[in-house]
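Every protein chain of the complex appears in place save one, which is left out.
Per-chain numbering from 1; labels A and B assigned in written order.
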Amino acid sequence: MKKLFSTLLVFVLVVGLLAGCGNTDSSGDVTGEQKGSGDGNLKVAALLPGPVNDQGWNATAYNGLKLVEEKFGAEIAYTESVPVSDYEETFRNYAVAGYDIIIGHGFEFGDTAMKVAPEFPETKFIVTSTNISQEPNVASLNTDNFEQGFIQGVVAATLTETNTVGAVGGLEIPPIIDSLRGFEVGAKYINPDINVLTVFTGDFEDAAKAKEMAVALIEKGVDILMVDADQAGIGSIEAAADKGILAIGANGDQNALAPDTIVTSGVDDLAMALEILVQDILDGKFEAKYYDLGVAEGAVYLAPYYGFEDKLAQEDKDAIAQVIEDMKSGKLDAHSLDK
Amino acid sequence: MLDLITNFLASDFRTATPILLAAIGLVYGQRAGIVNIGAEGMMLTGALAAVVGSFWFGSAWAGALLAMFSALLISLIFAYLTISVRADQVVVGTAINILGLGLTTSFARVIFGVNTAPPKIDAFEPIAVPVLSKIPLIGPVLFQQNALVYVALIVVPIAYFILFKTDIGLKIRAVGEHPKAADTVGINVYRVRYGSVMVSGLFSGLAGAYVSLGLLSFFTENMVAGRGFIALAAVIFGKYNPVGALGASLLFGAGEALQYRLQASGTDIPFQFLLMVPYILTILALCGFVGKSQAPAASGQPYVKE
Partner (left out) sequence: MAKRNSVNVVDKLGEGLKSLSLPLLSIISALILGAFVILAMGLDPLSAYQNLIKGSLGSVNAIGETLVKTTPLLFTGLSYALARRCGLFNLGAEGQLYMGGFFASVVGIYIKGLPIFVHLPLALIAGFIGGGLWGLLAAWLKLKFGASELITTIMLNYIATHWISYLVTGPMKEPPGDFPQSAQIEISAQLPRIVAGTRLHLGLIVALIGIGFFYWFLWKTTIGYEVRVVGENSEAAQYAGMNISRNALLAMFIAGGFAGLAGSSEILGVQQRLFQNFSPNYGFDGIAVALLGQNTPIGILLAGILFGILRSGANMMQMAAKVPIAVIYIIQALVIMFVVGSNLFNILKRKRIVAAIAKGGKLEC
């Protein structure tokens, strides 16, 4: 018992000591609380659900931040792989540190943003891939993943020779579900009788599993494969390369991952969407609303064909371009095709 | 139909190999009385080291060697703490896993940078064995795999032979069953245990190399995704025997391969239940479809020389 007591005593001392250091340390900063925007330097931060180097979802946010840094001279910061239990704390920390715009990259940050926002009226909270908003300072910014999947499906259905196309998704979450659903609707828009096979790997980490699942799809006759599983998806793309079929990238332009395999990518250009939104904020035109940016707004588009430019039939390219043109002009509402 | 079976079995062998490689090494550790929960961390270390090695030296084999070497270093830490310092093996193993995740994530970024496409590196490509690969069914399954699959399959009988037919094997098993008795007949318990742990390190590293360079050609964070634990299960299910581990690994591989194909066929079963299949299979296997699996008597216990 005495041992325990002395143990406790020492611990209290140590913690006190450390806390003491912490206090002297932070006292300097505390005065600047909630005033960060005063020095004229725009500060933008993002909370990411995964690692920044995933070549997918989180990388798009990273690129967005980089673009904002470049364009507006903003000071940027991010926290990656934020666990659910830390959402609130992380939002609050950035707000206290004087960040003007805080982005929660994913629907899952919605609840927390709305909860924290009222305490920091000067700070704008942006949540992606959802449709929430809350006066005066919470808006949602959605790059339309359904439309992204739709144009990917259009490409796949146009190029397939086996009449079977497939898609590999990571975790079953809205951006992925939407893009896989859009893929199916888009493919069927071109050819109602097409065979669309979709699988989920259940995570974003196990690239080997994503590869084997892609192989299973290819063995089922899939000859055009759409991949939307972030870093795990690189495995699926490799499967396509090994088996000599074409793949369609997702989120960003993924051509560089496998130039001979990735015919194009369905890009949801968060960077561009973010740029539009930040410009709005700087112009004082910010509204607490749902910013839904899709093909028509230029935030969702098809990446270049690169090496495939000359290999694809002109009529195929024209047919794809026509669908996108129709979406831009409003003649075609992809969402209306989804029952 | 034949195609279907061939594809299924080929996928089974690919999926089983990392588990098998790690399990062969773990059999040695287990037989000497060491429970190595840290295989996952060692594999992850191997997975990164393999990619780095191939990136630096331009050869997948160099990568595999670096993987084995790195995992060997980690296994020495494990051996020192569990054998010399007599720390709880489960706790040290857990620490090794956390360390592996932290080290690989940090160093992958230092070496390859953040947000760059993975560099093109030399990986293990499938090698078709002349003549044999033309045999229907068996050919594509067994003789059109990459070099590490062949290595794994060749090592199984060798590992079995050493463990059960040689003096060294006898010593290892004696140390695992009754260290005190082994000590009295002049076997150096510590040395045997160190050696066994190092063997498991080497093979865990190779298993990691297989994940990053055999199955794929790049590294992603936490890419081993639980295969180290499955390997541990394969050891127990395989009755602490390399040949048994082969059977167990193939069974787990079959569970995975089945799961992939069921999903690809568009079944209505929620995919989460399919993802559970390999784990449920593991538990069922441990529950003794193949009879009781008896752990070495001194399993998990540090040895104190009097």
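One rule holds in what follows: contacts are C-beta pairs under 8 Å (C-beta built on N, C-alpha and C of every residue); 3 or more make two chains touch, one makes a residue touch a chain.
Bear in mind that the values here come from a model prediction, so they are computed numbers and not experimental data.
Asker: Looking at the whole complex, which of B:Leu4, B:Val85, B:Ala128 or B:Ala297 touches the chain that is not displayed?
Answerer: Considering the complete complex, B:Val85 is the one touching the chain left out.
Asker: Considering the complete complex, identify which of B:Ile236, B:Leu251, B:Ala264 or B:Ala298 is in touch with the unshown chain.
Answerer: In the full complex, the listed residue that touches the missing chain is B:Ile236.
Asker: Which residue from A:Asn93, A:Thr162, A:Asn191 or A:Gln279 sits in contact with the chain not drawn here?
Answerer: Residue touching the absent chain, from the options given: A:Asn93.
Asker: Across the whole complex, list the residues on subunit B that are touched by the chain not included here.
Answerer: 35, 37, 77, 81, 84-88, 90-92, 94-99, 101-103, 105-106, 109-110, 226, 229, 232-233, 236, 270, 272-273, 275-276, 279-280, 282-283, 286-288, 292-293, 295
Asker: Across the whole complex, list the residues on subunit A that are touched by the chain not included here.
Answerer: These residues touch the chain not displayed: 2-8, 10-11, 14-15, 18-19, 21-23, 25-26, 30, 45, 77, 79-86, 88-90, 92-94, 97, 107-108, 110-111, 130, 171-174, 202.
Everything below uses one rule, namely that only the chains that are shown with their structure count from here on.
Asker: Which whole number of Å gives the spacing of the CA centres of subunit A and subunit B?
Answerer: Measuring from centre to centre gives 34 Å for this pair.
Asker: Quick check on the complex: what are the subunit B residues that touch subunit A?
Answerer: On the subunit B side, the touching residues are 3, 7, 11, 14-15, 18, 105, 109, 113-118, 211, 215-218, 220-223, 225, 256-257, 260-261, 263-266, 271-272, 275.
Asker: Taking the complex as given, what residues does subunit A use to touch subunit B?
Answerer: 51-55, 59, 62-63, 166, 172, 197-200, 202-203, 205-209, 211-213, 215-217, 219-220, 231-232, 234-235, 238, 256-257
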